[in-house]
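The complex is shown incomplete by one protein chain, all other protein chains being positioned as in the whole.
By letter and in written order, the chains are A, B and C; residue numbering begins at 1 in each of them.
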Amino acid sequence: MPEDLATAREDVALANRILANEGLFDAFGHVSMRHPVDPERFLISRHRAPELVQAQDIVELGLDGEPAVPTNFRLYGERIIHAAIYAARPDVIAISHHHAPAVLAYAIARAELKPVYHLGALMGPKVPYWDSRDEFGDTALVVVTPEEGKSLAKALGPYWMILMGRHGATVVGTSLREMVFRTVYSARNAELQTLAKLVGAVNALTPEEAAKAVAYNLRPDPMQRAWDYWAMRLARKEAASHR
Amino acid sequence: MPEDLATAREDVALANRILANEGLFDAFGHVSMRHPVDPERFLISRHRAPELVQAQDIVELGLDGEPAVPTNFRLYGERIIHAAIYAARPDVIAISHHHAPAVLAYAIARAELKPVYHLGALMGPKVPYWDSRDEFGDTALVVVTPEEGKSLAKALGPYWMILMGRHGATVVGTSLREMVFRTVYSARNAELQTLAKLVGAVNALTPEEAAKAVAYNLRPDPMQRAWDYWAMRLARKEAASHR
Amino acid sequence: MPEDLATAREDVALANRILANEGLFDAFGHVSMRHPVDPERFLISRHRAPELVQAQDIVELGLDGEPAVPTNFRLYGERIIHAAIYAARPDVIAISHHHAPAVLAYAIARAELKPVYHLGALMGPKVPYWDSRDEFGDTALVVVTPEEGKSLAKALGPYWMILMGRHGATVVGTSLREMVFRTVYSARNAELQTLAKLVGAVNALTPEEAAKAVAYNLRPDPMQRAWDYWAMRLARKEAASHR
Partner (left out) sequence: MPEDLATAREDVALANRILANEGLFDAFGHVSMRHPVDPERFLISRHRAPELVQAQDIVELGLDGEPAVPTNFRLYGERIIHAAIYAARPDVIAISHHHAPAVLAYAIARAELKPVYHLGALMGPKVPYWDSRDEFGDTALVVVTPEEGKSLAKALGPYWMILMGRHGATVVGTSLREMVFRTVYSARNAELQTLAKLVGAVNALTPEEAAKAVAYNLRPDPMQRAWDYWAMRLARKEAASHR
């Protein structure tokens, strides 16, 4: 296995476990990353809970969501979410799909997420809302057909995060770490937005403030600092029980 | 002891500890399972906090709630909840009874639980509400007589979960894992429903969406994935302190 | 040291650590117990955070709040709370004083705590409200003089728990375990009451239901079951870090 690929598999597994450890995932949710050499492929875990994912669980899928390397592993039903977005968005290198309560509440209430602090601006200038009901009527809510995947990718458009009605959210990034950073801080922003509403008022950043906050926080140093912190927390937790 | 029974006892104990570890139980609450060989019996722990239950704590009771195998163990006062439902519902293989705050709030407010995301649909098309006061007047709120058990089982009817006014909830399933899956995700749905209300609006699944989401999520793979995840979390926690 | 006293000291220390571990105490709060032999004395920790208290930290105070056995240890400023209640209420064997957020919110809002589930009934038929401002004007809010202690004990009257305006709560019991049981479940009831309000309505137990629920739950078995559970949780936590 080329070194790039081996590292990428380790990183995808680690990102799964970090997002589980930070409360974004429970038994469900997944992380993917575009293949480091072949942009027509992406890496994602076989069907298992994200907190359990190790490098050897990572499979290679094509942009149709089917195995690019034959595998006997069972696959996620919703892998088409990832495939469709990688096909539609060449700039996207990594994706998470989750049902974190703080964010999902907005996808149930169909309420607009607004950046209420500098790190929350990472979710981008707009978080579109997609509802499977609009095009597909009554479904199981999960995104499993190519048509559903394309519809979702189209609704995402040029943005970085999308709410999926009565289901969850999908977050994208130009790198794995950027995507993890955005996934965590968009959820923290949602918590703060709800809390600020209960306290009295949701005063959002202006679009100009948000744009400047994104430029400031997407530099490599803040992202590395956060990644190191989350990796340490995970390592400590794993060390406490793995003996 | 036949192998089926030994496995069932281990599973009932594990389900108790999983539901405690996931925050559904505190010192109180219990899990039961219909006997794997004799449908006129069920397995339940002796009187102790669910997080402490081991296979050797499991007793065999008949459908009258009394020991089918003599035991010196003290028994749960509310074992009649289980007995009465197994008697009334031959399709039910496992039951939990709990006081998890997210759900209990609805049993206090007498508010309707509605499925607000795909996994929440697992609680079924309707969650009936039973109030001990209606038939029995002022009681200690606990369900301890055969009459109370029958009344509760009647109110449950063909459904999968019931709210018990100012007391808690009871959840049933056609297998132990299905029941655990439903117990956890009905509570997560309650949390989300409350949060969505605070954010702005409770937009529920349509009955057709809910039925499709149930069919999708009650396949063996999602249930196994969740069970493996909860079992791993429990094993890690127990490993961290049992040395 | 007589065996009764040695056991009592261990129990008071354990009750301190249990209530800290269950989230009732942070750096502040305390537990006391009437002396097992001499009813004119009570046992309480020297001045330290409850999660750190061990048997050797326990001191013996008289009903004036002063040391009955000479000690060089620093004492809690608010020990008069305990002294005054033991003097006024011969039936009281154990006391906790805490600032747990779920309950303190009611002591800030001056809102009535109502039993909303069977275990919440343990707080008693009424939870009086005492405000230092009424008799003593502007104070530091803490209860440190004999007059303040007497006023508080008088306001408690024959009840089992009292809210202290903008400060916290004090809980009493006829045994150490009963008091710990009541301290935990009155706080859980407060959380549920708040949550039920957010969900839609606070439907309380009738006085008759509450009285029956108390009689049912104050039997030795439920209390022992809960104590064993809390002691196990504490032991596991201490085992995980004490090696």
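FYI, a residue touches a chain if its C-beta (ideal position, glycine included) is under 8 Å from a C-beta of that chain, and two chains touch if they have at least 3 such contacts.
Owing to the predicted nature of the structure, the values given are computational and were not obtained by experimental measurement.
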- Here the chain that is not shown touches A, C
- Message: I'm checking contacts with the chain that's been left out. Which of A:R74, A:K154 or A:R233 qualifies?
- Response: A:R233
- From the listed residues C:A68, C:A88, C:L218 or C:A240, report the one that touches the chain absent from this view. C:A240
- Task: Using the definition of touch stated at the top, determine which of C:Q54, C:T139 or C:Q224 touches the missing chain.
- Result: C:T139
- Message: Considering the complete complex, identify which of A:L119, A:L141 or A:I162 is in touch with the unshown chain.
- Response: A:L119
- Query: In the whole complex, what residues of subunit C lie against the chain that is missing from view?
  - Reply: 26-28, 47-49, 51-52, 74, 77, 99, 101-102, 104-106, 108-111, 133, 138-142, 165-168, 194, 197-198, 240-243
- Residues belonging to subunit A that touch the chain removed from view: 116-119, 188, 191-193, 195-196, 198-206, 208-209, 212-213, 215-217, 221-222, 225-226, 228-230, 232-233, 235-237, 239-240, 243
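Here is the rule we go by: only the chains that are shown with their structure count from here on.
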- Query: Cα centroid separation between subunit B and subunit C, in whole Å?
  - Reply: 32
- Geometric centre distance via CA averages, subunit C-subunit A, whole Å: 46
- Query: Tell me, which residues of subunit A touch at least two other chains?
  - Reply: 240
